[in-house]
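I have a structure here, written as structure tokens, and I will follow up with some questions on it.
For this depiction, one protein chain was excluded, whereas all remaining protein chains were kept in their positions.
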Amino acid sequence: MLLREVEYAKPSSVAQALAILSENDGARALAGGQTLINVMKARAASPDALVDLSGLEELRGIELGADGTLSIGPMTTYTELVGSAEAKARPILGEVCAQIADVQVRNRGTIGGNLCSNDPTNHLPPLMVSIGAQLTIAGRGGERVVSADEFFLGVYLTAVGPGELLTKITLPAGKRDGFAAVTLGVDGTCIASAAASVNGSLRIALGCVDATPVLLQPASADEGAVREAVRGAGLFPPADVHASSEYRMHLAEVLAVRAARQASERS
Amino acid sequence: MSENAAPVSSSRQIAVTINGTLYEREVEARKLLIHFIRDDVDLTGSHIGCDTGNCGACSVIVDGTLVKSCMMLAVQADGSSIETVEGLADDGELAALQQAFSDHHALQCGYCTPGMLMSATALLRTNAHPSEAEIRKGLQGNICRCTGYWNIFEAVKTASERVAK
Amino acid sequence: MIVEGERTFDAARATVWKVLSDPASMAATMPGVESFDIHDARRWTANVKIPLGLGGLKMKIDMDKTEERELEYAAMQIKGQGVGAMMNMVTTFELSDVAEGTKMKWSADVKIAGPVGSMGQRVLQPIVNQQVQHVLGALDKQVQDARDSPQGAGAEKD
Partner (left out) sequence: MSATTDSSTTIAPDRVEILAPREPYKGQNVPRKEDRRLVQGQGVFVDDIKRHGMGYVHFVRSPYAHAHITAIDVSKAESMKGVYGTLTGEEVASLTDPFFQLSTPPGAHLKDYALALGKVRYVGEAIVAVVAETRELARDASELVEVEYEPLDAVTDARHALDESKPVLHEDSGSNLMWEGVYEWGDLDAAFAEADKVVKIDELHFHRFNSTPLETDGALVEFNRGTGQWTIHTNNQFPGFAQIMMGPAMRCGLDKLRFVTQDIGGGFGNKITSHPQLVVCCLLARKLRRPVQWTEWRTDFHMSMSHGNERWFHDTEVAVKSDGTLLGFRTKALDDAGAWLRYEPLGGVIWAQVTPGMYRWRHIRLEFTQVATNKAPVSPNRGYSRMQHLWFTERIIDIVAHELGLDPIEVRKRNYIRVEDMPYETPNGCVYDSGDYAQMLDVATELIGWPGIEEKRLDAAARGKLLGVGIGSTLDSGTNNFGQSRMINPELQFSGNNEVATVKLDIFGEIVVTLGTTPQGQGHETTAGQVVADILGCSVDDVHVRAGHDSYWNSHAGFSGTYASQFAVTGLGAVKGAADMLAEEIKRLGSVILGGVPVEALELAEGTVRIKDNPEAALPFMACGAIINANNAGLPEDLDVTLNCRYVYRPPFEVPDLERKFGNLTLTYAAQVHAAVVEIDPETGYYEVVDYAAVDDCGTRINPQIVEGQVMGATAHGLGGVMHEIFEYDEDGNLLTPNFYDYHVPHALDMPPLKTGFVESPSPFTSLGTKGMGEGGGAGIHAVCAAIQDALRGHGDAIVSDSSNPYRRVWEMLDHPDTAGARVQVVDA
């Protein structure tokens, strides 16, 4: 509890938000706050200013394109994603969001916040990588699009630089996805996770085994090939109270197989 | 909009309606909503059981949405309407959930109870007849260390049946 | 936690050694350095702001070279003090010649305490690995610069 002193602004447009972010070094975007505010309680990190994005309708909403492409505003909450008819176009998205934390957190937590915080235990970074999402980043200089493979740079660190905002998440069409995790208690924090997608070639992304999701592209979804790919990835997973490096390594292998199986069994 | 237009400031005047009463206060930007509710407004029914957003003892309903008030800044609640446990009973008349919690011994120390009641209230609003699985899912964000939850599930089921009648 | 590894530089051992023993170029390898003061060849202090997406972690870092064998081996004691965290690190570098240039075996025993610790190992360990990778990357660049600079060349002749 008890945050360090911080300044606060609630811009009414993305342009305004970008202006504040780029003019105040140490200003950070506040999305749902379900990670950031806790980090600030611990005073483990303390932004000088918070730019509250909750007023920006431009950053909300889910659109389903004619080609099945999903465009999602980063301020869309997990609850909205779980309930959205459009989002059903990519069923895994709602399924995974429904497993994140609890009702209260899902009501405020946002997809954009989940991706930009990139806590290694987060569900969505590996999922976005396996799906091959495209992420639109806006800065004062204009917009650029980054693929999920390049988006995640480290813990709490992404391609969204100072003075920039994540403004859109774009998911290609496809339904054949899988997600498997071993969590701390039922639907708890991930100890290890794997997301898989076989729309076209097989893409598997492992969570919790490194600072960023680890992308694997085995030739086939059969168990042997998947296990081979995980073993060959040169992983050295972090150890903590919930799992040794060795155990996480083992879980990554098992979960990759399960996620790949789920994805390929879907039509 | 104009008051939202972005002057960057470390404190601001906010107006929040809690259980029907309007409160206007100057608050620091860093103040968490739960501290505003407990310390500034002195509505001490909502509690604090952790410092990481896990326990749910501070759960309140903001503009119809169940949230943990320890993961929201007071300034973010400006202009909103908030429901807390103090607003559940209708002047002395216990709400169905409150009565059912007592009937089923769904509380012991009573510390998690206000947050638990708010989560259950939000659940029954969106799902009048939850299955036990849905009740468990709806209360996942609230930790109780006394009861082991079983009696709480019973209480929520009973309340939903009584309201139906 | 202990992180260690090997790295090969396309440069003479003297060049690598020079970088490792030059506070200025070492400081330049650290993430988010805002300022640094050199007390003497063995001791210097840097003020850094480790970049985290959620807001930088400010730290005052004192570096103290505790042991060295010219061109071969150096051990450093690094103490970091920040409001969010305290860091204690003992790091060693061991140089040897290889066909491609110079091989550096390094290891760092990192201990972190304070509020940042309450965020959990799941966050800390990757952050440490991340910062170490940053340092090694920057070290590559420093070695190249030293090699390509006249003094570097000079050093190679000696």
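Read from first to last, the chains carry the letters A, B and C; within each, the first residue is number 1.
The criterion applied here is as follows: contacts are C-beta pairs under 8 Å (C-beta built on N, C-alpha and C of every residue); 3 or more make two chains touch, one makes a residue touch a chain.
It should be emphasised that the depicted structure is a prediction, and the values quoted were computed from it without experimental measurement.
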Where the missing chain makes contact, among the chains that are shown: A, B, C
From A:123, A:203 or A:242, residue that would touch the chain that is not displayed: A:242
Residue of B:52, B:65 or B:127 in touch with the missing chain, whole complex considered: B:52
For chain B, residues in touch with the removed chain: 28, 30-31, 35, 38-39, 42-52, 54-55, 57, 84-86, 88-89, 94, 98, 101-103, 105, 107-114, 117, 135-137, 139-153
Residue numbers in chain A that touch the chain omitted from display: 1-5, 42-43, 102, 182, 184-189, 191, 240-244, 247, 250-251, 254-255
Touch residues of chain C, complete complex, unshown partner: 83, 86, 88, 111-114, 117-122
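The criterion applied here is as follows: only the chains that are shown with their structure count from here on.
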Chain centre separation (chain A, chain B; CA means) in Å: 28
Whole-Å separation of chain centres (CA-atom averages), chain B against chain C: 49
Per-residue overlap in chain A, given as positions that touch at least 2 other chains: 42
Contacts with two or more other chains, residues of chain C listed in rising order: none
Residue ranges of chain B in contact with chain A within the complex: 1, 4-10, 12, 28-32, 35, 48, 51-53, 56, 59, 65-68, 70-73, 75-76, 119, 122-123, 137-138, 140-142
Chain A residues touching chain B - in the complex, by the definition given at the top: 1, 3-12, 16-17, 19-20, 24, 27, 33-34, 37-38, 41-42, 49-52, 54-55, 101-105, 107-108, 187
Residue numbers on chain A that touch chain C, as the complex places them: 26, 28, 35-36, 39-40, 42-48, 116-121, 154-158, 160, 208, 210-211, 238-242
